[in-house]
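The other protein chains are all here in position, but one chain of the complex has been omitted.
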Amino acid sequence: MSEKQTLDEIRTRLKEELIENLSLEDVTPEDITNDEIIFDENGLALDSLDAVEIVVFLQRIWGIEIKDMEQSREILVSIDTMANYILENA
Amino acid sequence: MNTTKIFITGVGIISALGNSIEETYGSLSAGKVNLGTLDLFDCNINKPCFKAELPAAPSSSKMRTKELADIAFHQAISQAKILQQDSQNELRIGICCGTTVASQLNNISFYRQFRENRVKSFGPVEQYLAGNISEALVKEHNFSGPGLNVVNACSSGSDAIGIAMSWIDQDICDIVIAGGADELNLVPIAGFNSLGILSDSACKPFDKNRNGLNLGEGAAFLVLERESTAQTRNAQLLAECCSYSTASDAYHLTTPRPDAKGLKTAIEQSLSKANLNIDQIDFINAHGTATKNNDAVEGQLFKKLFNKKTKILSTKGYTGHTLGAAGSIDAVLTILSLQKQWLPKNAGFSEQDPEIGLTPVNKSIDFKAEFALSTSLAFGGQNSAIIFRRI
Partner (left out) sequence: MELLGKGFANKDDKVKNMRRADNFSKMAVSASIKAVTDLDTKNKEKNISIILATQFGPHVTTFKFLDNLLDYSENSVSPTVFSHSVHNAAASYIASALEIIGQTLTITSFIDPLKQAFILADAWLETYQAEKVIICYVEEESAPFTESQLHCNFPSYSKHCFTTGAAAAVVKKGSQIKIPMEVTNPFTFIEEL
């Protein structure tokens, strides 16, 4: 399996988990672009509670440990930043 | 303005500081920080916490929260001289208690068995049903007044005092024993840990390098009544409970409003009800949990509203955050400071946060004070403020 496919699989799973765990309404995985800023109002408009929820499912599914919110701000930017971090650290 | 003057005639407290007001004062004046590890039950979360030491072996038939509540409650009614015959003398005595843990059926053993369809005993459910603390205490003491639990998260202990004042003011009760109780429990430990706000060392309220709270457990009760009622019972007045106010942020489930509008409203309304100017507040026992958000919101507001002569401190560095008990424990510690004319050091503080711009009390001091403010901020955006006066 090529690295690109693995990254694609991670992206798809991330989108599904975001929708499921954050109870995003009327959003499908196809609606989420890989580079949109998920905490931006023009993105998914997520908030601080969503951020900690993401930290928990990253740990649960991929074993990713995010030590503090400072570190999370660098990783939880877009599907791409999260997927790349997972690929390197899972 | 409040129409009825209400006084405190008894207090009781148990926390990591000690099992009585005397032990509490001894620990505070020695600057003792009894931070420990969690050994009450199996838990993989290795964060330090503030545990209370029960004076006797715990009962298997009572929730730990009820054990803590019983200890503090009996101290308070003993000091207030509420004897058995008071309930027979037609004094309407009510109880209002704040809690979080005791309001939930969260016994994990029972639930595990239920999921596996092999429940051995419904004892945990019976314990939960008997564990509405206020109702249980009213029944045990044969009081004629109401018994109500407040479940307003971290401001519950303060809000219970507020309800008590309303009951007395409206002549629903002659005496109300108000307070809060909460035990260290896996549910809030896991929950707060998942929110990323538990510190892995001693908490540092208002400090630049604060990185979260320590959970604690405990209970505190205050006996509230009119002066005339106290006089008929020869009960000593310990402090006046001048006013209570609460206001909502209407903002977010877990994050306080950054502009502190709800807290500002609660403080201003409390001052107005007590007919006081802001300059008359001599010190503030803050909520001060040592999370980044709470201390920033509270601290920045205090810096803006109060002048430099008003001393500010948090006692969470000695007790941890005791959730439903916090507001009532803070209230008792506020009254203790007024009685002793002394302020303990804000444990955990060493460096001012430039974003807050204030330095809390950083060594224990003798301090002349007449009026004190105690604030509590809750999950869900409730903000409560109580003002006490020295007698």
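Just so it is clear, A and B label the chains in written order, and each chain counts residues from 1 on its own.
In the analysis below, a contact is a pair of C-beta atoms (placed from the backbone, for glycine too) under 8 Å apart; a residue touches a chain by one contact, two chains touch by 3 or more.
Fair warning: this is a prediction, and the values are worked out from it, not measured in the lab.
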Looking at the full complex, which residue from B:I172, B:A202, B:L305 or B:I391 touches the chain that isn't shown here?
B:I172
In the full complex, which of B:I8, B:L148, B:I161 or B:L313 touches the chain missing from this view?
B:L148
Can you name the residues of chain B that touch the chain not displayed here?
3, 43-45, 100, 103-106, 108, 111-112, 114-115, 119, 122, 125-126, 129, 132, 134-135, 146-153, 159, 163, 166-167, 169-170, 172, 186-187, 189-196, 246-254, 261-262, 265, 378-382
Touching residues of chain A against the unshown chain: what are they?
21-25, 49, 52-53, 56, 59-60
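Note that only the chains that are shown with their structure count from here on.
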Between chain B and chain A, distance of the C-alpha-averaged centres to the nearest whole Å:
39
Complex contact set, residues of chain A against chain B
47-49, 52, 55-56, 68-69
Could you please specify the touching residues of chain B with respect to chain A in the complex?
194-196, 211, 252-255
